[in-house]
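This is the structure I want to talk about, given as structure tokens.
A single protein chain has been removed from this complex, and every other one stays in its place.
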Amino acid sequence: MFIEQLINGLTLGSIYALFALGYTMVYGILLMINFAHSEIFMVGAYIGFLVLFSIPVFCPQLLPVYFLLYFILPMLGAGLLAVIIEKIAYKPLRHACRLSPLISAIGVSIFLQNLIMLTVGAQSKTYPEKLPIMQFDFFGVQISSLQIFIFGLSILLMIILHIFISKTKMGKAMRAVAENHIVAQLMGINVNTIISLVFLIGGGLGGIAGVLNGLYYGSIKYNMGFLPGIKAFTAAVLGGIGNIKGAMAGGFILGIAETLAAGYISSENKDIIAFVILILVLLFKPSGIFGKEVTEKI
Amino acid sequence: MRWIIGIIILLLLIVLPLAGYNCGNYYAIHVAGLVGIYCILCVGLNITIGYTGLLDLGFMAFCAIGAYTAALLSIKGIPFWITLPVSLFLGGFIRYLLGAPVLRLRGDYLAIVTLAFGEIVRLIANNFDWLTNGPKGLPRVGERIAEIQLFSLVFKNDLQFYYLIFFFLIGTILISYRLEHSRIGRALVAIREDELAAGLSGIDVPQIKSIAFVLSGMFGALAGAIYVHWIGFISPEMFTFWESVLLVSMIVIGGMGNIAGAILGVFLLVGIPEILRPVLGTKFVDYRMLIFGLIMIAVIIFRPEGILKSKRRTLELEERF
Partner (left out) sequence: MEKLLQIEGIHVYYDKIAALKGVSLYLQQGEIVAMIGANGAGKTTLINTISGVLPLQKGFVRFKDEIISNLPAWKIARKSIVQIPEGRKVFPGLTVVENMELGAFPEDNKRKIREGIENMYHLFPVLKERKKQLAGTLSGGEQQMLAIARGLMAEPEILMFDEPSMGLAPILVEKVFQTIQEINQRQGITILLVEQNAKKSLQIAGRAYVLETGSIVMTDTADKLLGNDMVKKAYLGEQ
């Protein structure tokens, strides 16, 4: 029972972790809470839905193609949307007071939610079950292939991201911009390009998280981003906002905490518990559980 | 000249509804009452957002606290004139408890904490059936929210409530106006411009912020308490995050930091859509949030001080660039 809860927590946690990366990367580079990130997640899920919906019959030979369409398209779509949002709604406010971009982001959030609601519909959509799901039994512990897949894909993406940021030229430039915009420019780094790159990557990961969330729960809705968004943000703060490894850790911690709380305290009040965790972390550990010393931005 | 216009508007606001009601224009009176409730909320929230410069994304929580307190007490038969102060006190007290730790936080973190608090209050209202009857709302079957009685007058129809709301709105505006032009108001300006300098020149920053924050929340509770008596029903879904965001957008669009701006915001975002609802049909109402989202982005980019500028705010914003 406990092991199963833990596995559920890890699955949920990997979705939160992917989702949290977008919050933390944007905060690291622009010091703003990208409130519209929860809508990127939602739009990613809808793009995945459209792709899956338009696959007429499932034929196993084409699995790699499906995979590509099913994950790459939402990733690209969500990433590009995030880049466009930044250009339109945040860039003009880069030198405004701190709350202005947050308000603008809320405007974007309202707009996107209502756009999807009005165009696709207010009812929740069932995610088509076209990918085969198997149940495994490990010494009495039930695991589904979907859980393994979600966990595996998330870990893979996080490893790729980690390598990208620590080893590649663009990754290093991202860290440089996060530390100091002006000095980064003096190195010949185009800060606007790097900011767009951050939104592309963060948005792409958010979009994938949306697809995985749709797969896991089996349905999507225009307002599906809000609650997981708050939780992913909590995960980002928990890990020390701006800190990429922290966001990954924070996502898993929150996912496990939530499933355990739902299993052992009250499943009805699990969201209250998540919000209380958020408030407590912001009040008492605003620099995250790893403390300021180790927090390296991006 | 400004005084004369003011008095004319005031007289119109008193006389017109009476005339409208007698002509059978009930819907307009209802909308007017609704606008009044939102005005109380926004003028109250403006104290936090406009005067104190803190982004509160969970203001409806205090409206909910006021409304649920009033509902629970008046179901027990306690008269409005007792439940109202209790609602105000409870709203203010909880706001004080929230503010004590929260006001130390940085602006964007504070916004998220208020958001989380707002959701917690809504979830409690939704999940704690024994107290709030959960999503089904109050009153329960067989219960009744007591009417507001003033001497022999019983408030029943929309017109009566319109005047009651109008009365409280005038009070809200007067208090808010006095606050802005008092010592506290000037201290708030100083804090908004430079918190460190304000503290160094002898302003008790935490105390001043806390006073404004608590007062602001009490207006939320006031609006909630009146509303529940007027409509006679409440449920948790009236107090969602998006309602709080709607209030914020009214203030941002109307103009942060001034009462007229907050009221203009209410007219634009509540008044006009409601008036247009019968004309343009529900399709328009569906699209309004979409449009508000866009207007909010446009306003914050092109006119960050809002439609009605507050002189002080404008100067402050200019200084930043």
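Chains: A and B, in written order; residue numbering restarts at 1 for each.
Simple rule for what comes next: contacts are C-beta pairs under 8 Å (C-beta built on N, C-alpha and C of every residue); 3 or more make two chains touch, one makes a residue touch a chain.
As the structure is a computational prediction, the values presented were derived from the model and not from experiment.
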{"item": "Neighbouring displayed chains - absent chain, whole complex", "value": "A"}
{"item": "Candidates A:123, A:142 or A:190 - the one touching the absent chain", "value": "A:190"}
{"item": "Which of A:125, A:175, A:245 or A:270 contacts the chain that the document leaves out", "value": "A:175"}
{"item": "Absent-chain interface as seen on chain A, which is shown", "value": "169, 172-173, 175-176, 179-180, 182-191, 296-297"}
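Keep this in mind: only the chains that are shown with their structure count from here on.
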{"item": "Chain A partner contacts - residues on chain B that touch it in the complex", "value": "53, 55, 57, 101-102, 105-109, 111-113, 115-117, 119-120, 123-124, 127, 241-242, 245, 248-249, 252, 286-287, 289-290, 292-297, 300-301, 304, 317, 320-321"}
{"item": "Chain B-facing residues of chain A, complex", "value": "32-33, 88-89, 92-93, 95-100, 102-104, 106-115, 118, 226, 230, 233, 268-269, 271-272, 275-276, 278-279, 282-283, 286"}
